[in-house]
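Before anything else, here's the structure in question.
With one protein chain withheld, the remaining protein chains of the complex are depicted in position.
Should a chain be cited, it is by its letter among A and B, assigned in written order, with residues numbered from 1 in that chain.
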Amino acid sequence: MSGEIAITMRNLGKRYGAHEVLRGIDLDVRHGEVTCLIGPSGSGKSTLLRCVAFLEEHDSGIIRIGGAALGFDEGADGARVRLPVGEIARVRRNIGMVFQQFNLWPHMTALGNVAEGLRQVLRLPKREARERAMAHLGRVGLAEKADAYPSQLSGGQQQRVAIARALAMDPKIMLFDEPTSSLDPELTGEVLTVMRDLAAEGMTMLVVTHEIGFAAHVAQHVVFLDQARIALEGRAGEVFRKPWHPRLSQFLETYLDRGASVLLGG
Amino acid sequence: MTDFDALWEALPEIVDGLGLTIFMWLAGSLLSPVLGLGVAWARRFGPGWVDRPLWAYVEVIRGTPFLVQMFLLYYGGPFIGLDLDPTTAGLLGLTVYGAAYFSEILRGGLIAVPKGHVEAALCVGLDRGQIIRRILLPEMTLLVLPASVNMFVVLLKETAVLSIITVPELTMAVTGFGSANFAFTQSALVLAICYWSLTEITGRVGRGLERRLDRFRIA
Partner (left out) sequence: MTWIHVYLLAMGALVTAGLSVVSITVGLGIGILVCAASLAKAAPLRWVARVYVSFFRGVPLLVLLLLIYHLLPQIGIDVPGVVAALVGLTLCTSAYQAETLRGGFVNIAPGLVEAGRMVGLSGAQLLVRIRAPIALRLTLPALVNEAIMILKASSLVSVVGVGDITRTAQNLSSSTYRPIEMFACAGVFYLVLNFVVARGGNGLGRLLGLPRA
């Protein structure tokens, strides 16, 4: 499985009115790899990720997840057809998503959040859903917080519950949309640790992040987006060792205080 | 003090009136959020053409006095074949009135549910119906609780207006007694205390409920 293509994007485009957010994106995400999307704000990296979750609908091009077209496919005559809702949901089942704002449901406990999909989507019996949810909470180190409500958890803990919630559905690919950007600096570590563990277990991950240190140390594949396009992509080591691209070196300089200095220094 | 003795004699009628007041209030408080939710839902998710007439309904009801609406319904109704007894007209009027306010409260609540919570549910694989039942409605209910409690108090106080179209509720029962015995002041005092107690209790229950639901709220 490892090394096979998990997600393919071909000539992906997205616009809001006159504003082009994504233009001609060609990208392959491989199984078992961590792919990091970096770039200045407004470069389109979050939109790209949200297109892969089909939370945003792309206007042109095609996204395939495990070979199956997501949302839109080309008909026999080459015309673009929207796939039925059930088909979209089926393809989306391969994906778990973690949001910048956590988006835990405030009226459910940590356990309730993780068990919701198991009960409602997979229709597991109560006990089994509970056991599996507990196991996933344990995996992110929060088994003892199972009965706490989101309002009673720190930001870092909420994000770890959100990761457990996504993992519980047993996705093949995990998407992370700036998972540490709304956390206090001292709380980012616990979330990054969980993500690092996940990467070590061989989870396929597509991560939008400003944590250049994480991208450099954990990612195999780094994609630098700038002005709606992929400006540069490659193996993590290559991209960071030789930031020959003027926009990339400019971008990295703004992150010097966030660990990039170590990398640039060699 | 003889006035108060007479009041004691009239107690059964007053208790009946109180019972009807509470019935009208509870029924109105149950029906108007349901109708209001229908209106809010139709305006947010329904076809585009329903928005204008529903907007007009909400604005007209919220822009005119309940008393005028009741007069129109009760005295005007028979001219268009709507010949209702006072209590039925009262309940209908109260529901139509409350629903306009509730539709705005609930519409605000629906809009205030963070989009990300729905997106998270989509990503976990919940379908439309599940998202509505499991995420949207419960979160909306939490958000609209304080405004709803306020509205329940408003509805309770508006039931007093129904006495003017001769619904035999508390105000009608007590003022009827008052004019029969020339005990206007005593009867008005009794009324004030009855309503004050009811609204105060409702407010307290509402605030207590809010405190208990506090842990469901992310700051």
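The rule is short, and it goes like this: a contact is a pair of C-beta atoms (placed from the backbone, for glycine too) under 8 Å apart; a residue touches a chain by one contact, two chains touch by 3 or more.
Since we're looking at a predicted model, the values are computed, not measured.
Colleague: Considering the full assembly, with which of the depicted chains is the omitted chain in contact?
Modeller: When the full complex is considered, the omitted chain touches B.
Colleague: Could you tell which one of B:Val58, B:Cys123 or B:Ala160 touches the chain left off the display?
Modeller: B:Ala160
Colleague: Please give every residue of subunit B in contact with the chain that is not shown.
Modeller: These residues of subunit B touch the chain that is not shown: 59-60, 63-69, 71-72, 75-76, 79-80, 153, 157-158, 160-161, 163-164, 171, 175, 178, 184-185, 188-189, 191-192, 195-196, 199-200, 203.
Basically, only the chains that are shown with their structure count from here on.
Colleague: Centroid of subunit A to centroid of subunit B, CA atoms only: how many Å?
Modeller: Distance between chain centres, rounded to whole Å: 46 Å.
Colleague: For the complex, give me every residue of subunit A touching subunit B.
Modeller: 53, 55, 89, 92-93, 95-97, 99, 101, 103-107, 116-117, 120-121, 149-152, 162, 165-166, 169
Colleague: State the interface residues of subunit B toward subunit A in the complex, per the touch definition above.
Modeller: 114, 116-117, 119-127, 130, 134-135, 138-139, 142, 214-219
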